[in-house]
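Complex shown without one protein chain; remaining protein chains in place.
For clarity, chains are labelled A and B in written order, and residue numbers in each chain start from 1.
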Amino acid sequence: MIGKGYTRRKSLVALAGAAAGFLVMAPARKARAAVQKLFTSTGAPKGYDPTQHKWLMAINIERCIGCGLCVEACKKENHVPPQPTYFRTWIERYIIKKPRPGQAAVQGETVVDSPNGGAGGFPPCEIPREEILKAFYVPKLCNLCEHSPCTQSCPVGATFDTPDGAVLVDPKYCIGCGFCIQACPYGCRYFNPYTRTADKCSLCYHRITRGLRPACVEVCPAEARLFGDLKNMGPDDPIAKLVRTNKLHTLKPHLGTEPRVLYAGLDKEVR
Amino acid sequence: MNERKLPPQLIRLVILTVAILGLYGLARFFLTPPSFGELGFYRALALEEATLRSPVFAGQKACDECHSDTIKKVAKAEHKTVSCESCHGPGRAHVENPELKWGRSFAFDATVWTRHVRHG
Partner (left out) sequence: MDAELTNLVYYVPPHVDGYVYPNEQNLLWSTLIVVYPYITGLVAGAFIMASLVRVFKVKALEPVYRLSMLTSLAFLLCAPLPLLFHLGHPERCLQIMMTPHLSSPMAMFGFVYAWYMMAVLLLELWFDYRRDFVAWSANVRGLRGILYRILTLGVHDVSEQALRLDDRMGKIISLVGIPSAFLLHGYVGFIFGSIKANPWWGNVLMPIIFIFSAIVSGISLCVLMYLLLNWARRQAQDINCLDAMGKFLFYALVVDASLEALDWIHRLYAAEESIHILKSLAAGRLFYTLLVGQVCLGTAVPLVILGGLQLFSRHVVPQVRQHLYTLSAALILFGVLAMRWNVVIGGQLFSKSLRGFTTYKMELAGHEGWLMSIALLVLPFIILGVLVKLFLPQKSPVTRTETGAAVSQAA
């Protein structure tokens, strides 16, 4: 078999042929199937076209009362593990103290806490009222980044940006390496010990595709969480009103993730 | 091109390389999941699978179908921004089976009152 005719040229051709063949055999299903082919199984919401929507959440810090209903509703709605280290959304309480007497500053120390993520409300704080300059609550969740570092870092393509603005995890494909959890600057991802995959706020994808609002928005009694559709936003939309009447912020803009979740009334102490 | 025979070591190695690359190509062809790459670098079916979970909270609109008068009454007072399920809890089970007992004894408990205290 070896010996006759195995010249350098023939071997190079054979190698090139093998390389070409291997490249072709790579995922050959490159054809972008129409989105209408999806959502055909019995449980899926019929007639939902992801390309017609671009969902957005906005938070009005002035309104959040720290009741924690959103955190509990999220846990119930999405079957998030109950332990206090797995949260798809959580609330942080910021207590900014007055400056110490003689201290040449406008504000003193900032104390942040989030007991059980804020679920069940916050216990009374131990800092006496006279020492507090101001305090507020900041709900946190997936920031729906335009250039999400989490989807960039997934080695297998198990977390992705949907056409309609959510960032989802594919629990059947995730290998559980945890790279996305490390890459998220906002700490919104966790490792689900039951599914042993990464998990995060899915923007209640199973609700918004059926015309419902995410559970956290649904139960918020103070209209601190606003949910809207960028592609179908009339002037009366609560988010449109918020944008017109407030100065807006996003979290950690210096990282270049371009988060789409808008915060109104964010303080400089919030990271 | 040089027509000199390839040394036997290199021939064996080339055969091995082709075999390994071929095996990899085959594996990739068979082991890549079916809908991968259609919408982006992910399994397109995952988009649909994410919608398959049934909602736990019914939503204000569902309450409105039967209890619109109660909602109108609440809308005039302080609780107008509070959705029914904020205090009464997830109502999906009740929406599906309206016979199910629903109301203060079911999901309305002391923690609701503590919300009023704790948000100070």
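What we mean here is this: contacts are C-beta pairs under 8 Å (C-beta built on N, C-alpha and C of every residue); 3 or more make two chains touch, one makes a residue touch a chain.
Predicted model only: the values in this text are computed from it and were never measured.
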Interface partners of the hidden chain - shown chains only, full complex considered: A, B
Residue of A:Leu15, A:Cys125 or A:Val156 in touch with the missing chain, whole complex considered: A:Val156
Contact set of subunit A toward the excluded chain (per top definition): 27, 81, 83-87, 90, 92, 111-114, 116-117, 140, 149, 152-158, 173-179, 181-191, 193-197, 255-256, 271
Subunit B residues touching the omitted chain (full complex): 7-10, 12-13, 16, 20, 24, 27-28, 31-33, 36-37, 41
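As a convention for this text, only the chains that are shown with their structure count from here on.
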Subunit A and subunit B: spacing of chain centres that average the CA atoms, whole Å: 12
Of subunit A, residues touching subunit B in the complex: 2-3, 6-9, 11, 14-15, 18-19, 21-22, 24-33, 35, 38-41, 43-45, 48, 50, 65-69, 73, 76-78, 120-124, 157-163, 168, 170, 172-173, 202, 204-207, 209-210, 212-213, 215, 218-223
Touching residues on subunit B, where the partner in the complex is subunit A: 1-6, 8, 10-12, 14, 17-18, 21-22, 24-26, 28-29, 32-57, 59-61, 79, 81-83, 85-86, 90, 111, 114-115, 118-119
